[in-house]
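We show some of the complex, not the whole, and keep each chain where it was.
Chain nomenclature is as follows: A, B and C, assigned in order of appearance, with residue numbering initiated at 1 for each chain independently.
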């Protein structure tokens, strides 16, 4: 369903061109992923002449709900809800819909059918990377798994890993580590080190979140287990690319979408809804599996390079603005 | 031998009037200084409101102002607890963990155990109170220094909040480790966090009530005054006959209770039990309480200042967001404003002290 | 005649142990209605410990307390107060809340007792405080924070609070230590008046002259036991014997060597802003005493000499070299050692050892290479501890483990360690027993290489220690007396008379 409310409130006419205002209500803003997502969104907004206002809840779900209420009060042309939880967002989302403000959600189920959803398919990300792990290890390996419950993308990826473990009895998860805070990578490194020492037979680390993966890489480096232990990660950023392509890096593969592209897609969807264009009610941005070999072979050092090399990562046809 | 013969005062000679520090006549300048010290932060707050209101019409609407209050309600309530423990010259590092575990226990009561909203709220409040009691007993009976004791319980209850669910968050519909849920976040419960009365959000009403109660308690009741006397000088209070141990325990119980109340409201606002959600509340609550020191020239913990401190932070963040300041500039601006206000206030205080 | 009065309070074989230390070893005494009972004893004799037991703030480890013949257990100050016992504790700072107002401090016991109700209003508090202060606290602002008051005003606030409840037993633990003579006399009068009205008063002091003046009966404690009991008429000498167990308590007055070269030369200084010009000279080996009522400007003058507060006017020279200290560092560099009047607030470092307390002002002396040498410090301080006669377990003993008199010796002694040329001592005998006082006086008088200035508002003390005595009033020097020809009573009268115009002005 596309909204027909080319809301007069959020769009101002000046000299015939419409200035669309969009409010972006984020659960979290810090971290490479969110940064790149935002820069993609901002670039797209600029291109479309959209006035994008960002509300960042800093990981506080209560604050995000409140921000959504406030965004509603400023009567924008559309609202983007970026991550969060159904329970905290359901009521304010309904209020916004009732106020006839079109809504696009990214990676969150707002429990409202009037909302257009954009997803980066965490399940596919997890599937790509675990497939790679299974094929490289032949389904037989001691694995350290990095995971912390309570974060929606991680929980979705975890569900896939559970299934993979069930299907491949040869994969033994000997330790589970993980911590999420402002120094996730460093603290994960210390934990992975301890686990690696306690379990010398480990040959693979599944770290389906790039901060975990970076920590795992550091642990392997510090224990000089390069060559023996491989890291399977997820997500991508400039920093991740340099970590993957570093000499002797154990990080062999990652599965990711281009966060900037996802940001751009989401803004386009919101723009279309604000201006009465047509857009599907559920959009999915597919990930790509990115391997160390390819990155090295093509001498890729940044995400823009990467997008050139993996054209699949750019998805101009999703929510295309004509 | 003295060199000079001392000049004996002639009888009846008029001596310079004795200096009376308190009653000295004030110069206009020192009045201004006094005002800056007392009202510096309030003036800055008012100025900010005006600036934001002028530059962004949506800022100065009843709705937005209530939103700001709503955004700081939980922090302010927790910070009032911190203020009470500071009043007794203590420090409660465990409030954030108390919020976390209260949120999780409340959510578990609703969803895992299906106990219904009334029991869930009760369990939340009792949890906070019991943690306060444990802190108080560790400090008073086991004689562990306050910061150390609450550092320990901070870890214990932060860890405990994770143990309840093995690290999972709790949402309506998710039972314990895949089991079927026995209940959910009922509307009656979420009303506490999301509902309103005549347009005023429930948490804001709770905040107002708690603020008034804490101020009255500290300033106008016998226990509150004694509690502050204990904070001012424990031994003096003991020598005057006050039951110092009980009063200190009481302070931590109040602190725990208010953190528990904050946790209940937070669970109701989010409609879920997020793990570790309380961790940020320690620093935020302590910040509010500390900023409160600079309000009305108190230079000590005070409940009114604490609430102003929380609102100050809320206004800055809300206003900057409305002005579309990038999120990464907000801490910086908030910090600069704070440092500026503090320097002006305390330099004025210094001059005031020096000037008398 | 005292025997027929009723015994309102009695200690029966009261003992108190703090771990290995026996503070009280079975003390029995009786306090009767309408009498003033003096309690004397050296530092650490157990006076305050007994006070605390009688006031319910410490529990005895043996024996018990009787109130009007009934055995009672006093578990808190509150219970003692209900039994009619009110106490003014020795440690003023421990008994007051510094950041609260005078008014709030005055009503604290009433608040505890619930006499202001559960919801006391500010007005009620102010009114009660005004009633308590009545005419006992002239010149004290009820709204001032107690921390902004001078030490004597704090003491007066505490005494006023103690008197307010009209108790049947009033225990005063060294109430006059920080009071000037006129205030002491006023308190003596008050105490006598209370006794006349039937109140039993326990009066603790190190000034034997005071006991002679106010007490009907005196109990001397020594090492936690009663060492003697005396009834009026009292004899200070015999009391001293009982207190000290036989040590001579006066510093031998050596003949003054006035021939030493001038160390300190002050010309045209002012103690108080706009006050009269002050001129004085102190020679090597000489002890100059300065006395005067509270507020006469002694402290302010001394603090200027020590760089603690800015010099207001005039010129100062030390050994002929002009001297205008802007910070204590400058004064120390010029060889000035300063002992402030408030030891706890301005001289002691809680938790520090005796050695570290002694070496602090002159650490450079113990430097071997870039680092301080523990060995050098311990050796030097061990010698000093012996020379000063500090009673402690050794250089590493915590300062808190020492009695008041010994702590004072450490605070004075640090300037001997630093080799000061000019010693400035402000009220060095506050709370110090007669034995330790004599020791310190001996030290000071024996410091032949240095010149010394001692300020004290106690005539007895100043006459004991000084070679010459200047009397100050209202920031000026109003006279000089020769300690060999003047007695304490005369000097006290002189001090009061010199200051009288101020009160009538």
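By our rule, contacts are C-beta pairs under 8 Å (C-beta built on N, C-alpha and C of every residue); 3 or more make two chains touch, one makes a residue touch a chain.
Treat the numbers as computed from the prediction; the structure is a model and nothing was measured.
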- Although each chain type is displayed only once, what is its multiplicity within the complete complex of this file? A x1, B x2, C x1
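Keep in mind that, in the parts below, only the chains that are shown with their structure count from here on.
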- Steps in the shortest chain-to-chain touch route ending at chain B and beginning at chain A: 1
- Of all chains present, which has the mean Cα position farthest from that of chain B? C
- Query: With chain centres defined as C-alpha means, what is the inter-centre distance between chain A and chain C in Å?
  - Reply: 73
- Message: Could you work out how far the Cα centre of chain B sits from that of chain C, in whole Å?
- Response: 42
- Task: Give me the residues of chain B that touch two or more other chains.
- Result: none
- Spell out, as numbers or ranges, the residues of chain A touching 2 or more other chains. none
- Message: Going by the contact rule set out above, which residues of chain A touch chain B in the complex?
- Response: 29, 53-56, 58-63, 65-67, 69-70, 73-74, 85-88, 90-91, 148-150
- Message: So in the complex, the part of chain B that touches chain C is made up of which residues?
- Response: 1-4, 6-9, 11-18, 20-23, 220-223, 225-226, 228-229, 232-233, 235-243, 300
- Query: Considering the complex alone, what residue numbers of chain B touch chain A?
  - Reply: 58, 61, 63-64, 67, 70-71, 74, 165-169, 171-172, 185, 190, 193-194, 266, 269-272, 274-277, 280, 318, 321-322, 324, 326-328
